[in-house]
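Here it is, the structure in full.
Here is subunit A:
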Amino acid sequence: MTPIIDVRNIRKSFGGLTVIDDCSIQVSKGSITGMIGPNGAGKSTLFNIIAGSLAPDSGEVLLNGQAITQLSANQRFHRGLLRTFQIAHEFSHLTSLENLMMVPPLQEGENLFSTWLRPGEVRRQEAEVRRRALEVLDFVGLSHVRNELAGNLSGGQKKLLELGRTMMTDAEVVLLDEIAAGVNRTLLGDLMGNIERLNRELGYTFLVIEHDMDMIGRLCDPVIVLAQGQVMMEGSIGEIQNNPEVIEAYFGSETA
Partner candidate 1 sequence: MPLLEAVDVHGGYGGMNILNGVNMTIEADEIGVIVGPNGAGKSTMLKAVFGLLTITQGEIRLRGKPITNLSPHKLVEMGMGFVPQEKNIFPSLSVEENLEMGAFLKPATVSRLKAQIYEFFPPLLEKRRQPAGELSGGQRQMVAMGRALMNEPSVLLLDEPTAGLSPRYMNEIFERVKTINAAGVGVLMVEQNAKQALRIAHKGFVLAAGQNRFSDTGEALLNDPQVAKSFLGG
Partner candidate 2 sequence: DVKVGFLGGFTGGIESLTPPIFDGAKLAVQEINDQGGLLDGEKMVMPSGDTTCSDASAASNAADRLVNSEQVTAIVGALCTGATIAAANNAAIPGGVVMVSPASTAPAVTDLDDDDLVFRTVPSDAFQGEQLAKLLLSKGIEDVAVTYVNNDYGQGLDDAFTKTFEAEGGSISANLAHEDNRADYRSEIGKLSSGGSQTLVVLAYADTSGQTILRQAYESGAFTQYAGGDGMVGNALVDAVGADVLEGMIATRPGSPDVPGSDIFNDLAEKADIDPSAVFAAQSYDAAFLLALAIEKNGSADREGLSKALRDVATAPGETILPGEWEKAKKLIGEGKEINYEGASGSAEFDDNGDVPGIVVEMAVEDGKFVTKGAIDE
């Protein structure tokens, strides 16, 4: 079976410093693949390259066997590739609700002429989108701040909003960059349940960067370990936690 995401021999350097060094990874369809690695290993950079926010120096990214390296971020979105940002990128002057409502692609009302000529259709779609957005807000525990400007949310709430956005449209692959950081653990438990459900019931594929081992342990299989821009190892969480190299680089010697 072709992997849904196939990253081939990516290289990326910033002014002489190589950050991703001939890195290849595969994510198989329907999996929740974890990605861990020391700070500065290049995980977020790799995400940016997959999602199209950064262009690689060389190498290729394939989605469902098709090369998407030349596509822009918004075109990749339309192919079903969604992502969150490690440092929240909310629309600070839109309310939480609007932050979600603007996500669904191809809304009739986004066409200037349709807004003038087909107001009925626009309104109908809008109601539909709002319904969905309210559901998602409920889901991530933000209903009570739905009319608050996103810029005024707390740090954790912004992260939740990031997550909520990926649920606003049918995705094939969702890239999650440290959504747990700053999120209350009780709430996180619920969210993990929902991620699993999306994965099982709707067939979403997830690629998850995380430093929270509980979460990785509960959700992810397999787990890829990235270090210094290269894949150090790949395997189940158990294998990884017992690998001395990984322990040394990532967990620190005194814990495991």
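The candidates came about this way: all candidates are chains of the complex that A comes from, given by their letters.
Please note the rule applied: a contact is a pair of C-beta atoms (placed from the backbone, for glycine too) under 8 Å apart; a residue touches a chain by one contact, two chains touch by 3 or more; residues count from 1.
All figures in this text were calculated on a predicted structure; none of them were measured in a lab.
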Touching partner of subunit A in this complex, picked from 1 or 2: 1
Residues of subunit A defined as touching candidate 1 within the complex: 14, 36-41, 43-45, 86-87, 141, 145, 152-157, 160, 178, 181-189, 211-214, 250-252, 254-255
